[in-house]
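First the structure, then my questions, so here it is.
Only one protein chain is missing; all other protein chains are in place.
This part shows subunit A:
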Amino acid sequence: MTALKTASLAALMTAALAGTALAADTVKIGYQLPLTGETAQYGQDFRKAAEIALAEFNAAGKPFKAEIVFEDSRSDAKEGTNIARKFVDDKEIVGVLGDFTSGVSMASAQVYKDAGMPQLSQTASHPDYTKISKYQFRNIATQAQEGPYNAKWMLSKGYKNIAVIAEQTDWGQSVVSGFTDGVKANGGTVVFSEFFNRGLKDYRSLISKLERAKPDAIYTGFFYEDGAQFLRQVQQLGIKTPVYSTSAAYSPKLIELAGEAAEGVHLTSNFLPTDPAPHIQHFVTEWKAASNGAVPGQFPAQAYDAVRIMLAAVEKAYPNPTREKVRDALAQTKDFAGVTGKTSFSADREAEKELVKVEVKGGAFVPVAD
């Protein structure tokens, strides 16, 4: 037992010492993300996007070089807090990105709160995440913002009775509450709302239950894997009720997996790979080169922006960036022109984002005016 402990301590020490042998003009940031486990597909995309952003930053002739330390959290709160302690211990790390899920982000945030380490999550959507302390930021629109926006959109289309389903996660909870509030405030009715567990294979009973409430339209809170399953089964059951969704479902993989069943789905996004703006096309080209021609979805774009926002904050805090200075620089982020639109942090460290309306037409996401 002792030998085992000593051995692992020694291994950890070696890893730590290797980290300190860096040149003085290198600034380190940490990135905790699920590189393995059930949500690895998202973490792997984040790392790819972060590496693109990092390579660009380091090639741009800035006064210092940046380095990102990636650590695999497996979307597990135990591992997330371990990583958080590890990052806090590393005096050279001035800011942290991640984690993917709100659960792990919030468990880690308890560590960052006490240590005074700025933390920027590209996806954490829990309403209380940014309330933990002044060190928690996110650059994704919350459902408190997106829900009412989508509610107004659907009501303007004449859908008064709307059914809502969402995955049983903190994010799904916020999808339903944000949207329901928006519908009520604008004179519509939510006729049905239910949660399903992530990774559910059979949605048919949920769909028939939902149809019994005779909704004019269905609003859904799911990611692309669940979304594709759901849409295929809606099609199989011959149901023609229009389906609306959130920006979380915005991924080319949704269309890839659902095929024809995705036709006519409406959703919002703050990232459009078809947008001709040069900085967006630049990211899309880089992403395609790194992933066999695949088009990036919303989440890699979020990660790409998160890394660039963090690096911009570090640059502002340079020379001698400290965690406190980086935090203050992050808080001052205003109209940061990213690929997911302009990002400004409000006083409570939430991103204010512009949303774009999109419809699936002919196997592609097409922006629509209304």
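FYI, contacts are C-beta pairs under 8 Å (C-beta built on N, C-alpha and C of every residue); 3 or more make two chains touch, one makes a residue touch a chain; residues count from 1.
In this text, contacts and distances are computed from a predicted model.
Enquirer: Name the chain not shown, per its UniProt record: "Branched-chain amino acid ABC transporter permease", "Phosphoribosylformylglycinamidine synthase subunit PurL", "5-methyltetrahydrofolate--homocysteine methyltransferase" or "hydrogenase (acceptor)"?
Expert: Of the names offered in "Branched-chain amino acid ABC transporter permease", "Phosphoribosylformylglycinamidine synthase subunit PurL", "5-methyltetrahydrofolate--homocysteine methyltransferase" or "hydrogenase (acceptor)", the one UniProt assigns to the missing chain is "Branched-chain amino acid ABC transporter permease".
Enquirer: In the full complex, which of A:N58, A:N82 or A:N186 touches the chain missing from this view?
Expert: Here the residue in touch with the unshown chain is A:N82.
Enquirer: Out of A:A109, A:V234, A:A303 or A:A317, which residue would touch the omitted chain in the full complex?
Expert: A:A109
Enquirer: Check the options A:G172, A:P273, A:P300 or A:G341 and report the residue that touches the missing chain.
Expert: Candidates A:G172, A:P273, A:P300 or A:G341; residue touching the omitted chain: A:G172.
Enquirer: Of the residues A:D25, A:D128, A:D202 or A:E260, which one touches the chain left out of the display?
Expert: A:D128
Enquirer: Taking the full complex into account, what residues of subunit A touch the chain not shown?
Expert: 1-2, 4-5, 7-9, 11-13, 15-16, 35-36, 71-72, 75-79, 81-82, 85-86, 88-89, 101, 103, 106-107, 109-111, 115, 126-128, 132, 168-173, 195, 197
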